[in-house]
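Note that one protein chain is taken out, while the other chains of the complex remain in position.
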Amino acid sequence: MTAQATVSPAVPPAPPPAVRRRPRERLPRFVLPVVGVAVAAGLYLVFRGTATLPHDDGAAPFLFLNDVRDWVDDNRNENPLFLYLINYLRLGIGGLFDAVSAGLHALPWPALIALTAAAGWLAGGRRVALVAGLGFASFGVLGVFAASVDTLALTLTAVLLSLLVGLPLGVWAGRSRRVRRLITPALDVMQIMPTFAYLGPMVLFFQIGPASATVATMIYSIPPAIRITALAVEQVSPTAIEASVSLGATRWQTLRKVHLPMARRTITLAVNQTIMMALSMVVIAALIAAPGLGSDIIRGLSRANVGVMLPAGLAIVFMGIALDRLVMATAAPRSPRRSRYGAAGVLAAAGIGLSFVLPAEYPESWEWRIGPPVDDAVRWMQSAWYDVTEAIKNIATEGLLNPLQNLLTSSPWWLVALAVLVLAWRVSGAVPAFTALGCLLAVALLGLWEHSMETLTTVLVAVVLTLLAGLALGVAAARHPRYAALQRPLLDAAQTMPAFIYLLPALALFGTTRFTAVFASVVYAVPPVVRLVEDGIKGVPQTVVEAALSSGSTTRQLLWKVQFPMARRAILLAANQGIVMTLAMVVVGGLVGAGGLGFDVVSGFSQSSDFGMGFAAGAATVLLGIMLDRITQGAERRPSPQQQKMRIA
Amino acid sequence: MRIGSRVRLLAGVLTLGLAVTACGGARVADGTNSTAQPSPGGASAPAAAGTVRLAVNPWVGYEASAAVVAHLLKDKLGYTVELKELKEQVSWEGFETGEVDVIIENWGHDDLKKKFIEEKKVAVEAGSTGNKGVIGWYVPQWMVDKYPGITDYRNLNKYAELFKTSESGGKGQLLFGDPSYVSNEEAIIKNLKLNYKVVTGGSEAALIQSATQAQEQQKALLFYFWDPHWLFSRTKLARVNLPPYTEGCDTDPKKVACDYAELDLDKIVSKRFADSGGKAYQLVKNFTWTNEDQNAVANDITNNGMSAEDAAKKWIDANPAKWQAWLPA
Partner (left out) sequence: MLEETVEAARQVPDPAARPSGSTAIDVRGLWKIFGPRADRVLNGPDIHLDPNALLEKTGCTAAVRDVTFEVRAGEMFVVMGLSGSGKSTLVRCLTRLIEPTAGKIHIAGEDVCSASPAALRELRRHRVSMVFQHFGLLPHRRVVDNVAYGLEIQRVPKAERHRRAEEILSLVGLAGHAQSYPDQLSGGMQQRVGLARALAVDPQVMLFDEPFSALDPLIRRDMQAEVVRLHRDVGKTMVFITHDLSEALKLGQRIAIMRDGAVVQLGTPEELVAAPADDYVADFVRDVAKSEVLSLRWICRTPAENEHLDGPVMNAETIIKDAVPAVLGSARPIRVVEGGSLVGVVDRLDILAAMAARPERPRPGSRSRS
């Protein structure tokens, strides 16, 4: 693999000096990149400051989008598209949410907790019941019961609709390669798209409110539903399907009796993923007037008040954990359900009984007010660690962010474009390179060049830090099983949490600056990177490791000469993932002072005159995401349904 | 089978939706069939009097007013109140969709008034809050003592170096608050040719924290702020004099080169609420108090560890005469 360094056999003594062995010696591998960088540096020095595209709030695309908004506003009640489709969708979805919400609110709080616990008992026994019940009880203890129920209702509505659309599509895609090929690019874009980006269009078409929030959430949570379902259906053993067909089963029979049951566990995973995605999105959707916990988090963000956010944040995390365990428990194969009906029934009955005894609303005296002590702690932390956090922030800002941002914003646009093209070509090939270039130019045409460069700066810095941290932790985990065992539950928990939660500690430590967004992104993106790296290194075949060790490699040599090269694909995939996640977070970071496109998006909801800019910035983040993805995709596509080879034999 | 029933359910929901709304197409907020009915959307204990949706904009003064009004609506009139954490712009849109009934403290927004009150006719004005509001640029008092003339905008370029930060890209920094706040900053800087850059702190809290630190630790700071605010009673701040406001100098947002006008802060309510809001509407309409009242409540919320509700209750207990005058006869 790596040992291809051409160790030439002992050169014959005294080769004729006049005749070079090869007229054109192969250049060492580093020469090309070095020359490339040198050329770029030269061009930069010569053309610096020319052909930059400074930001203008009144750029033509923004004004055009403002006009579009005004037109939609004026014609919302006349245009048939709205009259007969969009408004109906809005009403239908809004109605569904109202129904779900009314249903959940109609349950007294002890009943809701007990029913959840009972469901947990049915699905997975005592432990799941405990986790689910405690999770839901925590809403009351944290003092956010009503808001949690709103969030739950919104999540359930969005998940229901997502599955309604996603599962059939997924099954279809799993069975038809053509469908799969058709929807994969769309799903790619949906997954790369930072959550913030589609809030603008949502407001335009569906206005603010739960309906619009539900649709936004669906866009975010449908891709995993489709993708994982498709994968599940596709992975069903072809022999089992063939066996079924060979016995004369119709397509429908095979689907029902073979595909779906055999894919059940993985489909449950799809449902679970959908719920997790929806949970993290309903929080962000609070920006467009989604009810529930998100509202508290936004309030905390806009008041820089961790004490306000924390109960809501914890409630979301607990809701996530409870739902996760509940759903995953149903996936366990052949659980002895029947014996559990009794216990679950008793539990449910007890809850309903209690609701006649206990007060209708969760009593305040049973709440545990964590706000004030947390605020105190945060205040203490801010003053006690001030020097440290300030130093970290300043070093990162002055040492990394500012120079890079200067470089990018003062370079001529064509130089940046050229660099992107060359880089993408080298890493991923011609087609992705031109896609990346196209995206970059489109960003320029949208009038968002400068802000995109700012966002790009933040993303690049965050990605570098993420990869460094991810590699270090991943390698450590792969090497030391005991450390890995310690780290794994943390990673699990981290991946259940919605993105917003990560802004919390970042905000508490660093206030509102660009570095806050960098810090939050790193914390957000590190867990999956660590996991991919760890799995990649562990995936190196044991025999290869043994072979390397038996030839006397040090652990360091083993790492650099065997494990890294062989885990290359996993590591590149980790980089790709890290970039996509970082971008999403940096954009959300617009709320905490990250500037750039994220701030434009926030502005777009905030100021009527900035609507066009916000909308365009949303589009630009998507373009930026696609660009970064294409540059790094040379690695490997993210887990997508694999092509199956035709079986001949 | 599972898939089948789902498809049927979807079809059912769609059909139902179509059936419910007759065949004239669905209009947003045409009063009869939107989700905006003043119904107890999902409250557990439906209050007899109905529900009021009160927008809460992101600054503590607003929160104080909203908390007091909400408390009175609940406690004295028996309404259910939904407090909606929304930015100004979004709150206005809420009038149209039915998400919002009341904005309790509106800062100007002539463009939005034109659109939602005059053109769409989904909102109406509900009178002054009694608060006088003015936005401006401020520096901590110590800077005035040390750098004479700093409060004159013509000298700002001279001192730009002082205000430089890691975020301001070589220029002086003008710290701004929440991105949703009323703002002419970019235009003013451009039109007065100031060597400054607007840096958005993201929140009122960021402004307060920076201002406090700047005064205490003698750090340079130029920032966007507004009155009424409790901060003035705690920290000495000085306002920078921009070219004085004249009638119409801020009509074209791109050409603004003058200071902000002093605004008579007012209340805006949705048309539907005005028509059918009953006693709740009367209370909102009658609500009016002074900057001192608001600052007292805001101060309790921010600095005395009280929740907005507790702070409102404290003020209500202490000032019965004032609020009793607001209650509908």
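Should a chain be cited, it is by its letter among A and B, assigned in written order, with residues numbered from 1 in that chain.
As a convention for this text, a residue touches a chain if its C-beta (ideal position, glycine included) is under 8 Å from a C-beta of that chain, and two chains touch if they have at least 3 such contacts.
From a predicted model like this one, the values you see are computed outputs, not experimental measurements.
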item: Omitted chain's touching partners, listed by label; value: A
item: Residue, one of A:P261, A:G342 or A:P363, that touches the chain absent here; value: A:P261
item: Selected from A:L104, A:A240, A:A377 or A:L423 as touching the chain missing from the view; value: A:A240
item: Contact set of chain A toward the excluded chain (per top definition); value: 237, 239-250, 253, 257-258, 261-262, 264, 333-334, 646-649
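In this text, only the chains that are shown with their structure count from here on.
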item: Inter-centroid spacing, chain B versus chain A (mean Cα positions, whole Å); value: 32
item: Residues of chain A that touch chain B when the two form their complex; value: 57-58, 73, 76-77, 80, 82-84, 87-88, 90-92, 94-96, 98, 101-102, 104-106, 108, 146, 150, 153, 163-164, 167-168, 171, 203, 207-211, 256, 260, 286-289, 291, 295-296, 298-299, 301-305, 360-361, 372, 375, 394, 397-398, 402, 405-406, 511-514, 591-593, 595, 599, 602-603, 605-609
item: Sites on chain B touched by chain A in the complex; value: 1-3, 6-7, 9-10, 13-14, 16-18, 20-21, 25-28, 30, 33-35, 41-45, 56, 58, 60, 82, 84-90, 93-94, 96-99, 111-112, 115, 120, 166-167, 169, 178-180, 183, 186, 200-206, 209, 253-254, 305
